[in-house]
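Right, chain A next:
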Amino acid sequence: MLLEVRDLRIAYGDIEAVHGVSFSVEEGELVSIIGANGAGKSSILNAIMGLVPSRSGSIRFKTAEISRIAAHERARAGIRMVPERARVFPRLTVRENLRVGLYGICDRAREKKQLEWLYSLFPILAERSGQNAATLSGGEQQQLAIARALISDPCLLLVDEVSMGLMPKLVDEVFKVLQELNRQKGLTILLVEQNALASLEISKRSYVLETGRIQFEGESRVLKDDPRVREAYLGL
Partner candidate 1 sequence: MQLFLEQMLNGIAIGAIYAMITLGLALVYGILRILHVAHAAVYTVGAYVGLAVFSATHSILLSAGGAMLVCAGVGVLIERLVYFPLLKYPPYVPLIGSIACLLAIEELCRLAAGPYILSFPAQLPFPSFTVGGIVISSTLTAVYCISAGVLALLWFITTRTELGLAMRATSQDMAIASAMGINSHRIISLTFMMGSAVAAIAGILVGVYYNQVYPSMGAVPAYKTLALIVVGGLGSVPGAVLASILLGVGETLLIGYAGIPLPRDALAFIAMIAVLLWRPQGLLGSRG
Partner candidate 2 sequence: MSEYSITIGTLIAIQAIVACGLNVIVGYAGQISLGHAAFFGIGAYASALLTTAGGLSFWTALPVVLGITGLVGLFLGLPSLRLREDFLAITTIGINFIVVSVFQYVPFFGGALGIGGIPRIVLFGERIRGVSFLLLSAGFLAATLAICWLFTRSWSGLACFALREDETAASSMGVSPVRFKLTAFILGTAMAGLGGALYAHFMRFISATDFGFPMSVMILSMVVLGGMGTLWGPVLGALVLGILPEVFRPLTDYRMFLYAALLLMMIRFQPGGLLGENSLARQTFSRLKGGKP
């Protein structure tokens, strides 16, 4: 098991946002956590990355307990994240944003190879490599955020609401890239999404989260036709 989360609780002050969630991701899997707004999806990813503290529970990554170590150590252990709303560094150039992703593991030859690969994956980034990230459009920023997370060859990629605010066509493209990364490079991805059907389509297994709890889980192709998914979203 690459990632195993047991009974994770997350609270902001007095307010508990996630009430004891357990799930796991195997090496090479693409797993999604879906649910409507405010279900606590982003909190879970942030807790795995170490950006918000977990109140209790365990997070095991490659057999090591990581729930008490700092975010940068988790990053060095091989977890990388595409944050909600991209959060690129606005006053760094595209190229510099990518280099931040290589912080601490940089060697020139590898940097060049990785850049070439990412630029072929997202040609628009090559075009804009000298521009400040703030000048990119929302979709381009998302691509940059993905590239920035990929550049270090992570073992586990956390993707947070990548479809939010993107045009439907772009959503399709981004999801296709993620699917290819998973299929062809064997990259393990944990996806958190509001866009249920698109993520069910590309993922192997899914967890459905509702108000801080996992309501049910299963094979994505089965869940796709499960009326309970619609119910969780549309309140039938």
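Candidate entries met the following condition: all candidates are chains of the complex that A comes from, given by their letters.
Convention: a contact is a pair of C-beta atoms (placed from the backbone, for glycine too) under 8 Å apart; a residue touches a chain by one contact, two chains touch by 3 or more; residues count from 1.
Since the model is a prediction, treat every value here as computed from it, not as a measurement.
J.: Going by the contact definition at the top, pick out the neighbour of chain A in this complex from 1 or 2.
T.: Of the listed options 1 or 2, chain A touches just 1.
J.: Give every residue of chain A touching candidate 1 within the complex, in rising order.
T.: 49-51, 70-72, 75-76, 80-81, 83, 87, 89-92, 96, 99-101, 103-106, 148, 152
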